[in-house]
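A short worksheet on the structure shown next.
Every protein chain but one is kept in place in this view of the complex.
This part shows subunit A:
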Amino acid sequence: MRLTETPVLTVRGLTVRYGDGCPACGTSLEKNRCTACGTVWALRNVSLELFPGEVLGIVGESGSGKSTLMKSLYFDLTPTEGTARLRDYRDGGASIWEASGAERRMIKNLLMGMVYQNPVLGLRMDFSAASNIAEKLIAAENRNAAKMTGRVTELLDAVEILTSRMGEAPKNFSGGMQQRVQISKALANNPALLLLDEVTTGLDLSVQAKVLDLIRKIKARYGVSILLVSHDLAVIRMLADRTIVMLDGQIVEIGLTDQILEDPQHPYTQQLVHSLI
């Protein structure tokens, strides 16, 4: 982690609101919902930086806005307010949410990789694993089939999937394998930023360990920066350099992972850490 360098990603004042809001919204929120007008504030004024080579963990209970944050960054939903600057998009000079359709595609294909909790969202289940990965390469204007297959083989090797199975559709794969295909797809064009949304949730413990191990290896080998959402503190402890704690759409605590886990300041974080068995 290099905290002195230009951040790979800078988010400022990110707000996602469902509803029009009202003057009472500031004071009458129950969790993240306004009791007066019913507006849901899924994210409120979220700001963060992600530095080169860093793994930034995001923890928080269900409904705290973790996935909303990831979806905003991957253009799956349009935020109400805020900016997100990528170091590699217009040299950080413009927010990605102002990008045109073609630019968004470029950002998603070349500058970022996303791994969803649910592989159905990230993969074409009926196409072969190889095609799923090649789709990213094609989007990067590769038109040489042999070269693409070479790169696919390399990527599948990196996530320890036998290349003899690359012609099979991911729907025939186990959950852990599907996640690994998603990871190699996300890495296809060597993006500087990887978004991992609950990648190990729903996998059994030994498979979880394997996927976590893989993420560690990838971090070491490719020097990619990772935004890692999880509600599992063990995952966070193992992988994250710094951690953000979210509650009701807001960041309540941010700091080095050890610091957050050993000396939590916010009452919610304290509760969270103490609930760890």
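List of remarks:
Definition applied: a residue touches a chain if its C-beta (ideal position, glycine included) is under 8 Å from a C-beta of that chain, and two chains touch if they have at least 3 such contacts; residues count from 1.
As a working rule, contacts and distances are computed from a predicted model.
Per UniProt, the protein behind the absent chain is "Alpha-D-ribose 1-methylphosphonate 5-phosphate C-P lyase"; the candidates were "cysteine desulfurase", "Alpha-D-ribose 1-methylphosphonate 5-phosphate C-P lyase", "Tryptophan synthase beta chain" or "Cytochrome O ubiquinol oxidase". Of the candidate positions A:83, A:131, A:189 or A:259, contact with the unshown chain belongs to A:131. Shown as candidates are A:105, A:171 or A:217; the residue that touches the absent chain is A:105.
Contact between subunit A and the unshown chain involves residues 101-102, 105, 124, 127-128, 130-131, 134-135, 138-139, 143-149, 166-167.
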